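A short worksheet on the structure shown next.
A single protein chain has been omitted from the complex, and every remaining protein chain is retained in its original position.
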Amino acid sequence: MAGVTVKNVTIAYGDKPIVRDVSFAVQDGECFAVLGPSACGKTTLARGICGFNKLNSGEIYIGDKLVVSKSQKVFIDPEKRDLGVVFQDYAVWPHMTVFENVRYPLKKRGVPKDEAKKRAMQAIDLVRMSPYADRLPSQLSGGQQQRVALARALVSSEKLLILDEPITNLDANLREEMRFEIKELQRKIAVTVIYITHDQGDAMAIADRIAIMDTDGRIRQIGDPETVYKSPQDSFVYKFIGLSNFLPIELQDNHLFVVDGEKKIPFPVKRPEYISKPQFWAASHPSELQIVKNGEGLPGTVNHVIFLGNTYEYRIQVGSYEVRVIQDSAEAMKTGIPVIGESCGINFDIVKFYEDVQEGRV
Amino acid sequence: MKLLLRTGVGTNQWGNNSLFNLNSLLMILCVLILFVTVAMPMTMIIYGTFFYGFKLEWKIFLDVVLDPANITSMWNTIIIAFWVTTIGTVIGLFYAWLIGRSDIPFKGFMKTLFIIPYMFPPFIGAMAWGLLLAPQSGYLNKLYMSATGALEPLLNINSIWGIIFVEICYYFPFVFIQVVSALERMDPTLEESARIAGANQFYVIRRITLPLVLPAIASGAMLILISSLSHFGVPAILGFSQNIFTLPTKIYELINRSSGSFEGIRQGAALSVLLVIVVVAALWLQRKILKSGHYDIIRGKSMRPMVIQLRSFKIPLLGLCLGTLLFIVVAPLFIIFAVGMLKAYGLPLSLENMTLRNFEYVLFHSQMVRDAIGNSFVLAIMAAIISMFVGTMIAYVVVKVDVKGKSLLEILSLLPYSVPGIVLAIGVILMWSGAFYINLYNTIWIILIAYIARYVAFAMKSSSASLQQVHSSLEEASRSCGATYTESLIDITLPLIRPGMIAGFFLIFLPVMRELTTSVLLYGPFSRTLGVAIYSINSEGNTVQAAALSGVAIIIIMLGELTLRFITRERKG
Partner (left out) sequence: MSQVELKSVTKRFKTKTLGLVTAVQNFNLTIREGECFSFLGPSGCGKTTTLRMIAGFEDLSDGEIWLGETPVSVKAKNLYVLPENRGLGMVFQAFAVWPHLSVFENVAFPLQVRSESRSEIEKKVKEALRQTNLSGLEWVYPSDLSGGQQQRIALARAIVTSPRVLLLDEPLSNLDPKLREIMRFEIKELQRKYNFTIIYVTHDQAEAMALSDRMLVMDMGVIMQVDTPQNMYNNPINQFVFGFLGLSNFLTVEWADGKVYPVGKKDNPLDCAIPAGFPERRAVMALRPNEIELVTEGGLRTAIKQRIFLGDFIEYRVQVGETELRIQSIRDQGFRVGDNCGLKFSRIKWYSAKKDKSDEERERRKII
């Protein structure tokens, strides 16, 4: 096991900084996700840790070893950093069998032949690919190829795995399955994992802690999934971590109103202590809202009722805004399903306020 | 070309200083090789044309360009190329559509058959057609005249139209191959959505299918155009006797007549400049007319495209296809082997006149032929191996290495594509016959150098296509597994591009085996090639022996093609 320490790292392509002044410390045996919209620089950062990109400034330690530092002129070649990498496009070598692929890192690290064979087979077994050990990658499905890549990374290093969008190319059902498999494996062999993804569902399912990166290549927040979801630092994080409704709010005489052009709709929530401006935004996750019919809540009209199997989604017209509400379908059976055109109220039990809304490319 | 220019994506950015040196070294080596083999000879031609010593001199160029005979041959070149390109494109397109989009039977088989003319050396084709349709001695003409009692031959192959006809026969597959593969790659739903929109089959062809394959048509037509403009064999064999010259044959004649004198070579160089101007102008004009689209054909789900029911036209069209193939492949093959077995040229094609003596003679008794076959083999193998390695090296630098100036490298390596072989040959003569204290004239080495210059681009294209497919993450994966830069090159990259390199080898080996245009200017008494041998035996009037040797050459080439096909098929599977 080895932790990873990233200190003030900046990486630029030409004049354009892709990663800006990023710092974090990953603990031994931790699964750490770097989550951000596409092209936010998260892959560039991962490549910097692997040694495929140069840094413009800052330094990176793997365990106690300094692997790259601009100021100290240190650069350890990727092959000497002792890590395993899984790429988005699998990068399984097409001219080698599954077994040869997985054995390769052991061969390169000078492990004796018999032991290499044993360890490679163990890793193949771990990812449930033993029946396919003699196949060529072209005879495998995408999910199977990704398992091979995972096994190869596992034998490459017992300390640190860098997974760069490893399941993005798989279809939805397989992705769900692989998510949990990766998590199980990580737990079983207690390896440190840095997991790069743009999918907040993947990040929450897999990671012990998540770092959220914005489109400028800066880290906005680091925390465990529950904290990040329940207490997003700013509106960018809020928007990125799940579905969201944002309503403009105005404070008048200690009461809150939803601003809708000239109109002001009373917003039945207590004024937040932490906001000083008179105008700000209320953020809510659709699943945290409830439809109420007893005349309470923010008044609206049911526009759409969409059945999605395990959930119902409602779109409620409030003035000129449409608010999304999601309800568990088992729950909906009990409370009754709203009818299109019906008037109702929306109960904002859990709501966050932000002074501004940042347009991340989400 | 477009693909190759997309750089910077998969390039190495590993910040290791020693690597940077290795990459620079590779780069310098590549530039050096191309400079000596390609850039210098081209410069020498311009220098030879416009300078006398160190003095600028326009006279020889103006003399050559204003000579009415040369102007006539320029017009001939242009007329031939125009009709060959136009008619060849239409024919190629028609058969491609028939195979790609109709329900004609035996598609796979027919597709292979239509590629055969592409393997056939055109100058041997020209000889065969001469045997069939020469005005007095051609077997078909004789048959016609004796059957009808006519005094005039049916057709005269020794004419501009004869040359055009023969070139079309062997060049239309360029368009055919390009268009068939474009049709195969094209997403069938592009056509289906037009059907759903209410368009009938023919409307769809006109408004959707044709515009979509236009880039493929354009690139096939360009290949025909370049090949025809710089072609030597067919006009040489069919035109010399009637004093019909094209620029390449005129250049040959100028140099041949002056028997290698410096003045003759300078005249040839001046005419080469004219030929290059014509080629460049034609390419420019063609690009203007067929401005190829700004799109790629999107690949879709692998679905069977909707085919057009030919119904009652099915059998007649099948007949037309088979008839065409019979006409352009089987008839020349038959006449080559038949005449090759004749006791003497002119005898009727009957069994009692047949003998294997000619084959025996060319294979076992003629020192010249044996030398020529040997030379061709040695040249083909050496040129293929050297070009393959040099080409792979250049491709590697262009595709994978991030160093400055690699676009220069790319242009240099692709230049010989559009420079006619005969022009390159003159450049090589000017450069390697003592101008720089090295005289290789009359040895096979000068031919080898010309071949390398001419064919390195083939190897480079083949290798860079494979290299493009080796995504950088495959190499990075091995680095992260503990392999050094060099180890990853040996363990991962090289094995993955090996099939591309082998295909590149054959893509050079085969054209070199049947090469005539370049070697006909460069050969010396002991450095004849197979093509030159056939050509000289034929010009000396030993028709039956020339036919027999052509038969041998065809067998060698077909075997090579089969091997290539086998290898590339393996690679796909």
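Of note:
The first chain written gets the first letter, and so on, giving A and B; residue counts start at 1 in each chain.
Quick note on the criterion: contacts are C-beta pairs under 8 Å (C-beta built on N, C-alpha and C of every residue); 3 or more make two chains touch, one makes a residue touch a chain.
These numbers were taken from a predicted model, which means no experiment stands behind them.
The chain that is not drawn here is touched, among residues A:G14, A:G295 or A:G309, by A:G309. Of the listed residues B:L212, B:I394, B:I447 or B:L521, the one in contact with the hidden chain in the full complex is B:L212.
When the full complex is taken into account, the listed residue touching the unshown chain is B:L190, out of B:I116, B:L190, B:M382 or B:A435.
Looking at A:F75, A:Y229, A:W281 or A:Y321, the residue that reaches the missing chain in the full complex is A:Y229.
Contacts to the hidden chain, counted on chain A, fall at residues 172, 180, 183, 200-201, 204-205, 225-226, 229, 241-242, 285, 287, 306-310, 313, 326, 328-331, 362.
One chain is missing from the display, and on chain B it is touched by residues 187, 189-190, 192-200, 203, 207-208, 211-212, 214, 293-298, 300-301, 306.
Going forward, only the chains that are shown with their structure count from here on.
Averaged C-alpha coordinates put the centre of chain A at 54 Å from the centre of chain B. Of all residues in chain A, those touching chain B in their complex are 50-54, 75, 77-85, 87-89, 91, 93-95, 104-105, 108-109, 149, 152-153, 156, 162.
Taken together, the chain B residues at the contact with chain A in this complex read 13-16, 471, 473-474, 476-485, 487, 491-492, 495-496.
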